[in-house]
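A single protein chain has been omitted; all remaining protein chains appear in their positions.
Here is chain A:
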Amino acid sequence: MARQSNIVRIVGNDSYEKLRSTKCLLVGAGGIGSELLKDLILMEFGEIHIVDLDTIDLSNLNRQFLFRQRDIKQPKSTTAVKAVQHFNNSKLVPYQGNIMDSTQFPLHWFGQFDVIFNALDNLAARRYVNKMSQFLSTPLLESGTAGFDGYIQPIIPGKTECFDCTKKETPKTFPVCTIRSTPSQPIHCIVWAKNFLFNQLFNAETNPNLNEEDEEENKDWGTTDLDEINRIRQETNELQELQNIVVSQQENRIHEIIEKLFVHDINKLLLIENLWKTRTEPTPLDITNIQNVSDEPSKKLNLSEIWTINDQVQQLVHVTKKLMKRMPKEQNHIEFDKDDQDTLEFVATTANIRSHIFNIPIKSVFDIKQIAGNIIPAIATTNAIVAGLSSLISLRVLNLLKYAPIKSPTDLNMAFTAKASNLSTNRYLSNPKLAPSSCNCPVCSKVVRGVVSVSSTKYASLTLQNLVDLIKDKYEYTDEISVLDTKNQRLLADFDFDDLLNKTLNDINLTDGTVIMFTDEDEDENGLCHKPLELYLDITETLPTGLDIRLPELEIPLVKAITSEEATAEEEEELSVEKNLTEENIIVLDEEEPSTKKRKIELEDEQAAKKTKSEVEDVIELD
């Protein structure tokens, strides 16, 4: 019996041969990625390319079973590939890089894969890979976990719901006054300490006075009480003085900072009587706490226990001194980083003292780290289950199960952990059938997508007019089409703007990886026009001989023209979403806050890597 005998009996000889010649892309070599890599190898997939940007951290080791203590700070992708060698029977190609970097990973690079497995931890990259899969019509296996919760979703472009068909949770925001004047939960105090106070004190680039005026117009104050708004403005201005104490390292004046924040500012708040009609009044910090602070560094405190207020103040003085000393070495700019103990303890102690003042429960440093760093719990078992599901369903996506051929992509199942997520007591997994793509989805349904491939010689002389003519001809547009660069929503041409038409694509910065949108502005007598078309510009040397530009074979259906009012309404909706996203108090993201130190090291590594890029990208082919 050979190693492949089981898989051959399960899928049959023909499908086994197909598996051996299947090339997959695995995006992510972290929690789900390590597990998927193992599963895909044991399933005998012929070739697996693994992309990950990250390096290994101690807190990964409870679940990312391919990594050890000795691997900390090493790149995940290459380390994972080394760790699987003893049982590997596939061609493995690791890359350390950001999947969204179109220089390292241009579209035609994505084009070599038969199937893509997402094992990502953030929304932006998920959305990006989803778009690539839509452009190329490559099936995508999407997956995710958070604690006990996990899901997998196969995405068959054009046939089933894509990643963007359903709304994803957007980051949580809080009104300014909740954070600055009337906190009622620990998270309000943590946001105040981390997003407001820490920046004001330790980032000399933050000029409180300028900052405030800039955003004045659009600010969600969460109140119309002018007294309160004025107080908030004044308080911010006064912080400039505190920043000066920090920058000039006047250790003997730390107590002034504490008094200002936790006594004087609270007293001023108490003067605005309106605020306390329906709320419990805050109690300013007992001044004796401040005066009793000794110069000695605080005793060793347990990070997972709740400290007394006296200990909070002691430790605050202690870490503020340490941070002050660091200021000149770090160009008067320290950023909060959950893995930088000084910054974490500063945020934890100031948040807790504020909580104490407002009668809010105080928390341990361990718990505050989770909220401030947006740490998402993660365990081995959920990742193993999700990776198992994702790799298993890929057999049906690729139509390799002889007993269960897929008649329609909507016969395929997605799955999520119903029992572990407390959604069911009699199903361990829920397995709904896939839904067809949503007609409202801006990614997969509202536009037609494709790739325009151009050789580099042709590209050098190709004008926008040339491209527009080719497109009109190919897809039978009548006269009026408008052209947009989707990267920055820049209008390139329409019926009364033709200045750029005679420029080459290169002149107008339409480079490799740019997505160009063509909109039919000419409705017919029935009020119909072509569906908008998005073309990915792919500059490549892989075109067949004799061909220097290739437009995709697409059917562009006629749809009801969107009236200008509808279009404006939609735009406004999009704008308001954007505005919310840039609101200053965003704190909860779907991705763990990266360690800035680690990022700095990575940046250096990246620069080094660029020099030796050809080496890094070289195929590591072991076995």
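Here is the rule we go by: a contact is a pair of C-beta atoms (placed from the backbone, for glycine too) under 8 Å apart; a residue touches a chain by one contact, two chains touch by 3 or more; residues count from 1.
Here is the rule we go by: contacts and distances are computed from a predicted model.
Colleague: As a check of understanding, state which of "Actin-related protein 2/3 complex subunit 5", "2P domain potassium channel Talk-1", "THIF-type NAD/FAD binding fold domain-containing protein" or "Transcriptional activator" is the UniProt name of the chain not shown.
Modeller: Its UniProt record gives the name "THIF-type NAD/FAD binding fold domain-containing protein".
Colleague: Quick one: which of A:G388, A:P436 or A:G513 touches the chain that's been left out?
Modeller: Only one listed residue reaches the unshown chain, and that is A:G388.
Colleague: Of A:Q74, A:N122, A:S137 or A:Q185, which one is in contact with the hidden chain?
Modeller: Touches the omitted chain: A:Q185.
Colleague: Using the document's definition of touch, tell me which of A:I379, A:L501 or A:I549 contacts the absent chain.
Modeller: A:I379
Colleague: Give the residue, chosen from A:I7, A:M100 or A:L470, that touches the chain omitted from the document.
Modeller: From the options A:I7, A:M100 or A:L470, the contact with the absent chain belongs to A:I7.
Colleague: Which chain A residues would touch the chain omitted from the figure, given the whole complex?
Modeller: These residues of chain A touch the chain that is not shown: 1-7, 9-10, 35, 38-39, 41-44, 58-59, 61-63, 65, 68, 84, 86-87, 147-148, 185-186, 303-304, 360-361, 366, 370, 375-385, 387-389, 391-393, 396, 401, 403-404, 413, 415, 419-420, 422, 425-429, 431.
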